[in-house]
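Have a look at this one before I ask anything.
A single protein chain has been removed from this complex, and every other one stays in its place.
Coming up: chain A.
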Amino acid sequence: MANHSVGREGFLKHQVILALSVILDDPVFMCRMHMHMAYRSVAQVPQGADSILASGLIPFLVEKLEEEEEEIQEVILDTLYFCLQWDSLQALQSNAVPILREKLTSPNEDIRSKAARTLMAICMLLDGKNEVWRHDVIPLLVMLLDDPHIDVKGNAAGALMFATVTTEGKYAALDAGAIPFLLELLDVDLPKVRLNAIKTLTMLAEAPEGRRDLLPQVNKFKALFQDPVLYVRHAAQIATKVIEWKP
């Protein structure tokens, strides 16, 4: 029902969210699965995400993240991804970053990619960025850039993209040696990965060390000017502009 927008509005009107939260501890697996899927659908709308945040479910979801089975974990990660884009304060308070950090090393690649995506959402806000840097997640993300699975790479690049906005993040990524990995990613087929990689490199190029390292590689960016996807071209132009900037 939550898949339709009318259904979502109905959800919000009748505060079904709170009612569903009772099922969080339900012993039946399918019950919880469906409930989490419903939450995920609700969270995709801004109002839905707001109401989930308002009902204080985030700490519970983070707890469940540790305990639940993997399928449900994926759904929860998706829900968190949508909710945390707006306000990550509750998640940070409930210690989400270390948990996600663990998930980054999980054997299941879906979980890895979704965890990276959720970290990206956390990093969208300034508090999240600082927390992520403080918990030393950036080196892990840099490691994930080398992951065999494409989705994981893309999401890790995205998370790095946001985490490197702050100066500390930039230097942490540079220290972890992110640049070579990101340069490899520029050749990947999936546009999302390329976009994220370009953006991350742009961030890193803001720092003098990054610019110094990237200046020899400017040609790679110039090659991307001919990319079929419009946004990749734009991003490449911006990147070259930043790399070649002189104070």
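One rule holds in what follows: a contact is a pair of C-beta atoms (placed from the backbone, for glycine too) under 8 Å apart; a residue touches a chain by one contact, two chains touch by 3 or more; residues count from 1.
Basically, contacts and distances are computed from a predicted model.
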item: Listed names "Transcription initiation factor TFIID subunit 5", "Radial spoke head 3", "Two-component response regulator" or "proteasome endopeptidase complex", with the criterion being the UniProt name of the chain not displayed; value: "Radial spoke head 3"
item: Among A:Arg101, A:His135, A:Lys192 or A:Arg233, the residue in touch with the chain that has been omitted; value: A:Lys192
item: Residue touching the undisplayed chain, where the options are A:Ala96, A:Ile111 or A:Met124; value: A:Met124
item: Residue among A:Ile150, A:Val188, A:Val218 or A:Ile238 touching the omitted chain; value: A:Ile238
item: Footprint left on chain A by the chain that the document does not show; value: 120, 124, 158, 161-162, 165-167, 191-192, 195-196, 199, 202-203, 206, 231, 235, 238
